[in-house]
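The complex is shown incomplete by one protein chain, all other protein chains being positioned as in the whole.
Every chain is named by a letter (A, B and C) in the order it is written, and numbering of its residues begins at 1.
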Amino acid sequence: MASSVSLKIEFGGGLELLFANQSSHKLTLPKFVPISNSTSLSSLSSSNLKDTDTESATSDDAAIPDGLKRVDVTYLLHHLRDHLLKERPELFMDKETVRPGILVLINDTDWELEGEGEYELKSGDELVFISTLHGG
Amino acid sequence: MASSVSLKIEFGGGLELLFANQSSHKLTLPKFVPISNSTSLSSLSSSNLKDTDTESATSDDAAIPDGLKRVDVTYLLHHLRDHLLKERPELFMDKETVRPGILVLINDTDWELEGEGEYELKSGDELVFISTLHGG
Amino acid sequence: MLPLKDYRRYGRQMILEGFGLPGQVKLKEASVVVVGAGGLGCPALQYLAASGIGRIGVIDHDVVELSNLHRQILHTETTIGMPKALSAAKAISVINPQSKVEAVVQALSPTNATELLAPYDVILDCTDNAPTRYLLSDVAVALRKPLVSGAAQRFEGQLCIYNYGENGPCYRCLFPKPPAQETVGTCEETGILGAVTGIIGNLQALETIKIIAGLKDQAPSLLLFNALQTPPFRSIKLRNKKPACAACGSGAKTRGMIDNTDYVQFCGGPPANWVERGL
Partner (left out) sequence: MLPLKDYRRYGRQMILEGFGLPGQVKLKEASVVVVGAGGLGCPALQYLAASGIGRIGVIDHDVVELSNLHRQILHTETTIGMPKALSAAKAISVINPQSKVEAVVQALSPTNATELLAPYDVILDCTDNAPTRYLLSDVAVALRKPLVSGAAQRFEGQLCIYNYGENGPCYRCLFPKPPAQETVGTCEETGILGAVTGIIGNLQALETIKIIAGLKDQAPSLLLFNALQTPPFRSIKLRNKKPACAACGSGAKTRGMIDNTDYVQFCGGPPANWVERGL
């Protein structure tokens, strides 16, 4: 198992307009990330952690370095806001979660059934962010 | 890896009427089956082969017992005809393949792109058999 | 049970296994109300009427405009200026003179919604704005009726059945807080491809027919459609209803909430064009 997770991200319902008008994105995140959800060092921490991680593939309880956590949806939200979003972050996030009117789907399942922000991401996961539509 | 493969089978376009009017089926087939596509001993050969197979999980080139082949779609067709079909086999098979007007889909892909009858089945595969519709 | 003429008219669906004579009788005895006779309401009304639903309500206070005609296929150049509820009611009476059609030319509001919707078995949300969507959901909860909700903008559509079955969520279970107003576009602002509303409205009719005929399973789900994507449809498994929901939760006082909510203010106040339109 690698020291990073590869994700497929989709935006719909108009949210893609905030992300360079592109609905499909591929993304790689480090397997361990700051508990603070700070994304400024993400690529750095990714390479730092490579050695620690590669041999601990199957031992899920391997020591997690201080100040880090397994990468989860909350971290992904911060990463998307900080690195992929092109404009107006308030149209995507509100405090530490998505703004009202956005639904998050993990592998075609409502994120509420998967632990919401605490869901730990694994390679191959597909995340969809959809803004609810009101027109008719 | 087990000595058998678990499959999800779907029938559509009216074909389900031949299969107890049930569109979804779950099925387990032995990993090695007779080259002749004879299905009369399938449950027997499954248990016979358990020992041979369990330890050869990763070595794909492990010796295949005489007269057997890896289970493929052609064998599956014979199994469906011999064991699941409730009536009128000529509405499902024609010689050694599906009758004209039936499309076979392997994991949402036209079976022609996957090797047709020679496609080797693996656990988790989803096979759809759909009869083309003409109404309007 | 049915007049002879109905056997001929509905014969093609009455020979369907799992539908049959009982299904057709259920449709005939059922009543359905469609809120919004626009891009979604027109195709929904059309197939509901054709299928043989006994009584159909149409609620809309807007009038037909030329800019509606590229997608609102029950209205025509000759009904421009006429209230949409009347124009649509007239059109579906031609499609099926046997359906009783009741047109209501009023804006839905907290004071009239319960009374207007109570006489029907199933409610279709074919509206075009957030406040009415919250109001409809709350009233559907209060009246214990399923709400077949469609929405469409640009090249996209969404379909969801709220407040259905033992554990089905309501709109507030999914969206407890309304979106900020600046995030909400309308078809006037963002555009809409006509055939997209047709597909979603048509699916609303189908889901309604399934509910009435007893063919609809109860697992909460959401259907997403994007005309430009491959695959174009995506089915999502949804949460159950939430015990803490302000509308459908265990301790919720839904009727009181409806009376005391200013839905437009709740959704961030009226945008300029809503004021004009009398919402």
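We take it that a contact is a pair of C-beta atoms (placed from the backbone, for glycine too) under 8 Å apart; a residue touches a chain by one contact, two chains touch by 3 or more.
Predicted, not measured: the structure shown is a model, and the values here were computed from it.
Undergrad: So which shown chains sit in contact with the chain we cannot see?
TA: Even though it is not drawn, that chain still touches B, C.
Undergrad: Thinking of the whole complex, not just what is shown, which of C:Pro232, C:Gly249 or C:Pro270 touches the missing chain?
TA: The single option touching the absent chain is C:Pro232.
Undergrad: Can you tell me which of C:Ser109, C:Gln181 or C:Ser221 touches the chain that was removed from the display?
TA: Considering the complete complex, C:Ser221 is the one touching the chain left out.
Undergrad: In the complete assembly, which of C:Val139, C:Ala205 or C:Cys267 touches the absent chain?
TA: In the full complex, the listed residue that touches the missing chain is C:Ala205.
Undergrad: Tell me where the left-out chain touches chain C, residue by residue.
TA: 5, 8-19, 43, 46-47, 50-52, 66-67, 69-71, 73, 76-78, 94-97, 154-155, 187-188, 190-196, 198-199, 202-203, 205-206, 209-210, 215, 217, 219, 221, 223, 227-228, 230-235
Undergrad: Touching residues of chain B against the unshown chain: what are they?
TA: Touch set of chain B with respect to the missing chain: 12-14, 23, 90-91, 99-103, 105, 108-110, 112-113, 128, 130-136.
Keep this in mind: only the chains that are shown with their structure count from here on.
Undergrad: So the centre of each chain is just the mean of its C-alpha atoms; given that, what is the distance between chain A and chain C in Å?
TA: Centre separation, chain A to chain C: 34 Å.
Undergrad: Give the residues of chain B touching no fewer than two other chains, as numbers and ranges.
TA: Expected reply: no residues.
Undergrad: Specify, in ascending order, the residues of chain C that touch 2 or more different other chains.
TA: Not one residue of chain C touches more than one other chain, so the list is empty.
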